[in-house]
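Here the complex is missing one protein chain, while the rest keep their positions.
Then we have subunit A:
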């Protein structure tokens, strides 16, 4: 059998209550953990776009895409390998404000990493950084040494290098 790899799933769907349950049940039934999931509006009015990251074999991935597309409210689903997409994740760090002045190195790390300070007050400041998984992991490791009050990270969002012909499909209806 083929080995497990990271795949990014793109789904275009109607924006209806309950579809999240239907989609997540497809993974749950097969005992597959969803690494991250994001839903948002898409480039097309009233159409939702989902980005799901999962780790599994390509064989299973294909079958799951079939099950997703089978859902009445799904317009189209695709899966992509890592080199077929441009993706970003985003994260927030809450850090004690005193560290910003006491630890010079923090300032250098922030500068080098292209992170931005999105909030500052006397007690704490908040850093935001977007990037690929490994960029964020590196940034997290560097800051961890100084102490992080809170950390959170978003799911992946991705666009594909190739076209996904949703508009064409909708026009044909």
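The rule we apply is simple: contacts are C-beta pairs under 8 Å (C-beta built on N, C-alpha and C of every residue); 3 or more make two chains touch, one makes a residue touch a chain; residues count from 1.
The working rule: contacts and distances are computed from a predicted model.
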item: Choices "Alternative cytochrome c oxidase subunit 1", "Ion-translocating oxidoreductase complex subunit D", "Acetolactate synthase" or "Branched-chain amino acid ABC transporter permease" - which one is the UniProt name of the chain not shown; value: "Acetolactate synthase"
item: Residue among A:14, A:55, A:98 or A:165 that touches the chain left out of view; value: A:14
item: Touch with the omitted chain, as defined above, among A:9, A:74, A:106 or A:143; value: A:74
item: Residue ranges of subunit A at the interface with the undisplayed chain; value: 13-14, 17-18, 21-22, 25, 29, 44-46, 62-63, 66-67, 69-70, 72-75, 167, 170-171, 173
